[in-house]
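Following: one structure in structure tokens, then a few remarks.
Note that one protein chain of the assembly has been removed; the remaining protein chains are unaltered in position.
Up next is chain A:
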Amino acid sequence: MRVNGTDEKLDVEPWVSLLDALRERLGVTGPKKGCDQGACGACTVLADGVRINACLALAVQYADKEITTIEGVTPHPLQEAFVRHDGFQCGYCTSGQICSAIGMLNEAEDPAALTDAEIRERMSGNLCRCGAYNGIVEAIKEVAR
């Protein structure tokens, strides 16, 4: 598996999730475990540029994929925009929000044309219990345009 530009050799049981492989076996702890059932989005990473919930993916399925986590996207303009717009409080959902936003902007035909409502809809798989949603949308909008 290629993780953040480095080839990693992993010997894992077939039931190990991509998230656990990253966090427990490779020490890549940027992606977070919030629910372990695909409901919160804190574990969002990019697989060949597409956002996925790493907790719902089995590591063995991604053997030949390029996995990019928050560590691998650094530095990215969204990170600075999140800080400036205060798009987080506790920070636990932030890795997932940023990776999800990168994937979301890749999906959009014309990212600059996304309305606030569209951004919200497309980001609704990423929960933030601190309620930093306004700042997150502002940060994404700024980078999209």
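Please note the rule applied: a contact is a pair of C-beta atoms (placed from the backbone, for glycine too) under 8 Å apart; a residue touches a chain by one contact, two chains touch by 3 or more; residues count from 1.
As a working rule, contacts and distances are computed from a predicted model.
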| item | value |
| --- | --- |
| Which of "AraC family transcriptional regulator", "Autoinducer 2 import system permease protein LsrD", "Xanthine dehydrogenase family protein molybdopterin-binding subunit" or "Membrane protein" matches, in UniProt, the chain that is not displayed | "Xanthine dehydrogenase family protein molybdopterin-binding subunit" |
| Residue, one of A:18, A:40, A:54 or A:144, that touches the chain absent here | A:40 |
| Absent-chain contact - pick from A:1, A:54, A:102 or A:137 | A:137 |
| Chain A residues that touch the omitted chain in the full complex | 13, 15-16, 20, 23-24, 27-40, 42, 69-71, 74-75, 78-80, 82-84, 86, 88-95, 98, 116-117, 119-121, 123-137 |
